[in-house]
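As structure tokens, the structure follows; a few thoughts come after it.
Omission of a single protein chain aside, the complex is shown with its protein chains in their original locations.
Letters A and B mark the chains in the order given here, with residues in each chain numbered from 1 onward.
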Amino acid sequence: MDLDLLLGLGRFLLATTLLLLLTVPTAFVIIQMELKVIAGMNLRIGPNRIGPSGLFQSTIHGFKVLAKEDTVPDQADRSTFTLAPWMVYMAAAMSMLVMPFAPGAIAADFNIGIVYFFAVLGLSVVGLLVAGWASYNKYSLLGGLRSAAQMVSYEIPLTLSIVGAVVLAGTLSFSDLIAWQREHGWLLIWQPIGLGIFYVASLAEINRTPFDMVEADSELVAGPFTEYSGMRFGFFFFAEYVALFIMSGILVSLFFGGWLAPWPFPAQLGGFAGTLWGIFWFFLKTYIFVFVAVWLRATLPRVRVDQLMGVAWKILLPLALVNLFITAIAVVAFDL
Amino acid sequence: MGHLRRSGTAAHALGRRRALTTPVAAGALVRLLTERFAADLRDLWTDADTVEFTIDAERALDVMRSLRDDPDLDFFMLADAAAVDYGPGVRFEVVYHLFSWKHPAWLRVRAHVDRADPRIPTVTELWEGAMFHEREMYDMMGIIFEGNRDLRRIYMSPDYRSFPQRKDFVLPDDAADSPAAGVNPLERPETWDLSRFRDALTVSVAGSELRGDAPAEAVEDGATLADKSRPR
Partner (left out) sequence: MTTIDRDTRIPDPLELDRAEEERLRIAAGLTPVRAQVGEYAGFDQVGIPDRPPQTEREVEVYTLGEGEMLVNMGPQHPSTHGVMRLVVKVRGEIIVDIDPVLGYLHRGIEKLCENATYTTVLTYVDPMDYLSTMHNEHAPAIAFEKLYGIEAPKRAEYIRALVVELNRIFSHGLMMGFLALDMGGLTPILYAFINRDEIVDMLSAISGQRMLFNFFRVGGVNFDTNDEFLSRLGTWRSNVMKNIEMNERMITDNEIFRARTIGMGTLTGQQAISLGVTGPNLRASGVPFDIRKAHPYSIYHELEFDVITHPGGDSYARYLQRIAEIKQSIHLIDQIIDRMPHGPVQAQVPGIIRPKPGRAYAAVESPRGLYSVYSISDGGPNPYRFRMRDPSFISLQAVPKVMPGKLVADTMAVMASFDPVMGGVDK
């Protein structure tokens, strides 16, 4: 028993270390994608000096952010000022614990994994509020309040949109959900409305364009991050790109079959080969959706803050409730 | 840059005076103006496309109001309001350019403003857009627009003490002798309290004693350190 406990603990520590280490190259890759993909859509070249056709640009960005001077405003509350980026980053990192990379390759395979995920994701709201408050700056405060309002109002349609999927599959665990999708086909066919609501709400939740007025730099400079510099600022942006990856990953797991290949394979590959196969398909699908988010950033202008709230409360929430009712009735009626 | 061909012929010689726009029939306008403003007109002059007349400063608002509201004149648009300085001891002029659909000529109204006591009524109640014109004229020339709700400097900083576009503007200036100088108390040096220089040296910011600056002052009861370090 002791050995089991120790092995379990060791496995957990190894998994969390790997996950934290994974966040770094993920953020770098997504930043590089953003630089080059948006440049291509803008008919520009983007960075092309550092590395072959600019591939190491975002790594250098990371080093630059480390090397910058760390300033704290004179009248800012130093302890909370330091705590805010940690909170946001930890919310993202902790939610990676339940990401279903491959069968057997989940750091913590809770049977209430979905609940855990959405609960932990909400912690980033606290981080942004604290950042806005602790900066002792009117603009940061306004930005922090805006972002808190935005994230809180979008959490409701976000969580409601997947309740339909949960009711259909009858489980709150990610791996069981994906197993159900293997039997019955991907959930995007069963829950198209839920998918739409989830996608829009997830973009708003992670402050991506068109819902990025938190960092609307043409209005209130950088919102709650105005007073942050150096690595503290780097943490916020790390957290944002990691959250983008995580949201895409969860979207893929919930609606697009997670680690499953697009066509049904007769035999389930076991062991190490199975894990690799799952990881390959998971990352491929996730990065397709990351690409779509970057594409949206290049194309769409920003929605205004009151229109944003309007969409959440007047369109997405009623739609999510309607979706839930239809699903529940269908489950009972057709004995699914 | 390729082959540049310069015009070499003297086909368009200089000195041949020609209308630069289609000459307009200004006769009707001249007649109306002499009828309506017989008492106010000091001078009337026409060009190919402009009719110009001169008035005194006090009559400016009434004349402009009649020009705008009279249905035969109907000069609904104030195109430009400019100030001209004819030199110390001569006069200022405030020049308005107006446009009307009914009259194809530009109308120029020149108001003579006394240079020693430069005041003229404002036209902001007729055209709200004249506000920035008048602020600029005050800022650059020092002309006071009576009745203007917001007569402050627009280009220069609010404590600037001279009027740059005057003909006698030199640095350091002597235009501050004009009666228009000192409308804003910030522009009057006799109202400045120079004791601030003495006080500023004795207030220290936290940590300055480490640098060997002036010794720190005791913080009074009720005051916070923030009170001392805020910009004054």
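Methods note: a contact is a pair of C-beta atoms (placed from the backbone, for glycine too) under 8 Å apart; a residue touches a chain by one contact, two chains touch by 3 or more.
Quick caveat, the model's predicted, so the values are computed rather than measured.
Interface note for the absent chain: among A:Q32, A:S95 or A:T209, the touching residue is A:T209.
With the whole complex as reference, residues 1-18, 20-22, 47, 49-50, 52, 76-80, 82, 84-85, 95, 97, 99, 101, 104, 106, 108, 127-133, 136, 140, 144-159, 164-165, 169, 179-180, 182-186, 190-193, 196, 226, 230-232 of chain B touch the missing chain.
Considering the complete assembly, chain A touches the hidden chain via residues 38, 41-44, 136, 138-139, 141-142, 146, 209-210, 212-213, 216-221, 297-307.
Note that in this section only the chains that are shown with their structure count from here on.
Averaging C-alpha coordinates per chain places the centre of chain A 57 Å away from that of chain B.
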